[in-house]
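Only a single protein chain was left out; the remaining protein chains are all shown in position.
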Amino acid sequence: MYVAVKGGEAAIRNAHRLMAHERRGDPEVPEVSAAQIDGQLALAVDRVMTEGSLYDRGLAALAIKQARGDLVEAIFLVRAFRATLPRLGATEPLDTSNMAIRRRVSATFKDLPGGQILGPTFDYTHRLIDGALDGFAPPEPATAAPREEAVPRVTDLLGEEGLIEPSPRDDGSEPGDLTREPLAFPIGRDLRLQALARGDEGFLLALGYSTQRGFARSHPFAGEIRMGEVEVEIFVEELGFAVTLGTITVTECQMVNQFKGAGDAPPQFTRGYGLTFGHCERKAMAMALVDRALRAAELGEDVSAPAQDEEFVIMHSDNVEATGFVEHLKLPHYVDFQSELDLLRRLRAEWDAAALKEAAQ
Amino acid sequence: MSEAIATERTAYNFAYLDEQTKRAIRRAILKAIAIPGYQVPFASREMPMPRGWGTGGVQVTAAIIGPDDVLKVIDQGADDTTNAVAIRGFFTRVANVATTTRTVEATIIQTRHRVPETPLNADQILVYQVPIPEPLRFLEPRETETRKLHALADYGTMHVKLYEDIAHFGEIATTYAYPVTVDGRYVMDPSPIPKFDNPKLDDCPALQLFGAGREKRIYAVPPHTRVVSLDFEDHPFAPQRFTEPCALCGATGVFLDEVILDDRGGRMFVCSDTDFCNGRQAAGHRGRLAGNPIESGEGADV
């Protein structure tokens, strides 16, 4: 006698209870708070906000806690929450030239107006596990008088000589929104940058790396990486001017790439652009490399490498989509598997029979 | 602060989606019905369940369901598979609709990988969860290319692929997600149902809607539409056949799951459609392993 497996509902309930239990870890150890995650795992929060497309530190920290530190899961939680939020309006474009700079480095000029500002960085640290970090009271940071004047962007300085392509002109058209409209390829740079900003850091890192190794070599220089606070403004129809809603932290990377000129474009530097919420420097740099690679067709270059292939890059960069489809392989597939099993048995029987016949001859 | 936001937002709209999203999905559904078999792009939303786990079907169901509906959700033909349980629970929670496991009682049936054995009627809507809506995807990975092929009704590569199967295996080696032609125009992926179920799509009295959330496509087969599985004159389409009846209800001519009973080669075949099988057993039908029914309690799940 055979009893069919039942009790899916109870099994799911129990699995979720067990997961909640394990999430808490050892009850003898104090529980981590969202505020602690926000403050002490700040770069994880930055990544979740960036790829979750929602600037809310507390919510991202809570999502990381709920996801037990699985950042892709936390990004998914933030995205699903974001999907239900009402749209109250669109802000003015951010003006990163008016950033209150905390970090600013350029690889293209030794010194430049505004100077090089290292800020909080892992760069030049010795990657030695610090056994004394737990319970360690950090030193007071070195301070300097805050800089009052705006720091010009390196690309703007180059622009004065006409040696770099200008920023695309604002043609007044509304930027697209891939979360509200289905994509139809080829897509514009606006949607591409939106997709890359939401895209998986690891995927973009690997693609950006591939362009450095010759798969769409684009001769990049890190023209500038800047991180700091920018004001977010919204235009109020009734008032007739923009008002500030607050400030957010962003990281911007402008790659400067060699370009020999093509068609009616003179020899000049071209740009790749990366922008993230918070301090996601690796992501911003990788994004800028991939953005530049994806401009191949626009700039009249050969499209031959994976990083230049718009449909390939954009359709596979979203880790919420990718993780869902990869992980769906866990779901039952026994109907299809049964169909394949049946076919394989038949093909195998025919093959065996043929082999037997051949041996007999 | 954000915790407060997260907790105060427990009240969602009926069926979870906001009305503007529902309207966009509804417009896509109407175009899908008007152009049978054509994949309509839609702005698929990020749902509180993973992409690839039925978000397309869930969005279609959420856009059409009302308080008078009775919902049935199946996965692999069964109502009690874990993902079917989770999706049914979602609609109970966000739409408070009546649910059933009985095919005949349902007004909307959301399914993954099967068409119920009980013939559907004109008052029912079958909503398929679709992972890859593009039947040409495995021949041509680019949407930009497949869209052109559909525009030109150029399905030559598909026929070549099927014919290569015949040359190599002596038959078409596609056993599920077997492509069909809808009303003589669009080649369509019926979703990964076994080809056993393909004939049920043809001239079906119920409306059939297909939702692919991750791939952001909706398509439809209106009632009584001609749906033909691709084949060749000398190699006509042939659905799977099972040599033995269901071990529990004795049914023949239905799709069976193979169940491994022990590590000595013992196995049996049982209906994949649990409601159909239960209905037959309740009516007194018995298969070879169902002679001595035991109350099946809540066992360990797999």
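First chain written, first letter: the chains are A and B, and each begins at residue 1.
The rule is short, and it goes like this: a contact is a pair of C-beta atoms (placed from the backbone, for glycine too) under 8 Å apart; a residue touches a chain by one contact, two chains touch by 3 or more.
Going forward, contacts and distances are computed from a predicted model.
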item	value
Per UniProt, the name of the complex member that is left out, chosen from "Quinol oxidase subunit 2", "p-450 monoxygenase", "Phosphonate C-P lyase system protein PhnH" or "ABC transporter permease"	"Phosphonate C-P lyase system protein PhnH"
Contacts of the hidden chain among displayed chains	B
Which of B:Arg93, B:Lys148 or B:Arg267 contacts the chain that the document leaves out	B:Lys148
Candidates B:Arg26, B:Arg137 or B:His235 - the one touching the absent chain	B:Arg26
Option touching the unshown chain, where B:Thr55, B:Thr111, B:Thr225 or B:Gln281 are the choices	B:Thr225
Chain not shown, touching residues in chain B	13-14, 19-20, 22-24, 26-36, 38, 40-41, 63-67, 147-148, 150-152, 182-183, 185-186, 203, 205, 207, 220-226
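Simple rule for what comes next: only the chains that are shown with their structure count from here on.
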item	value
Chain A and chain B: spacing of chain centres that average the CA atoms, whole Å	33
In the complex, chain A residues that touch chain B	1-12, 34, 56-59, 61-62, 76, 79-84, 86, 179-186, 311, 315, 320-321, 323-328, 331-336, 338-343, 347, 350
Residues on chain B engaged by chain A in the complex (per definition of touch)	1-3, 5-6, 9, 12, 16, 18, 41-48, 50-53, 55, 75-77, 80-86, 89, 112-114, 131, 142-144, 169-170, 173, 175-177, 192-196, 214, 216, 240, 247-248, 255-259, 261, 268, 270, 272, 274, 289-294, 296-302
